[in-house]
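A single protein chain has been removed from this complex, and every other one stays in its place.
Up next, chain A:
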Amino acid sequence: MLDKRKIRLMTKLALYEQNEGREDMKISAYYKKDYVSMKMIATFIWTTIGYGCAMLLVLGWGMTGWMEKLTLALIIMLVAVILLGYLALLIITFIITSRISNRKHRDARMRMKRYNHGLLQLMKMYEKENK
């Protein structure tokens, strides 16, 4: 005889495994601190690349115009502005990454807890059947 409760639970678990479960399992394999740190490192690398690209575009764009009129003082100021911009961008992206990854880890852990609870329930059902 089919057990409707068991089928419902199994369907729910299978759906979770197929969709969010994959990503959640990867995320919850890390401690929160490790996960956030890993994301921070990735953000640092990507932000550096992105900022480098943006600066390339700005330099390319200004090569014929204002860059020809640059003096030494202006160059120093420009470098300082570029570095400050880089630092500001890093701080902003770090804040965003930290928030997003903290929330992601917390949600993934919560969903995994629910999933594990479901698995336990299923196990109990099987034990009951075998008795």
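Heads up, the rule we're going with is that a residue touches a chain if its C-beta (ideal position, glycine included) is under 8 Å from a C-beta of that chain, and two chains touch if they have at least 3 such contacts; residues count from 1.
Here is the rule we use: contacts and distances are computed from a predicted model.
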(message) Name the omitted chain as UniProt records it, choosing among "Cbb3-type cytochrome c oxidase subunit I", "Ger(X)C family spore germination protein", "ABC transporter permease" or "Phosphoenolpyruvate carboxykinase".
(response) "ABC transporter permease"
(request) Check each of A:Leu9, A:Met25 or A:Ala54 against the chain that is not shown and name the one that touches it. (result) A:Ala54
(message) Touching the absent chain: which residues on chain A qualify?
(response) 46-47, 49-50, 53-54, 56-57, 60-61, 63-65, 93, 96, 100
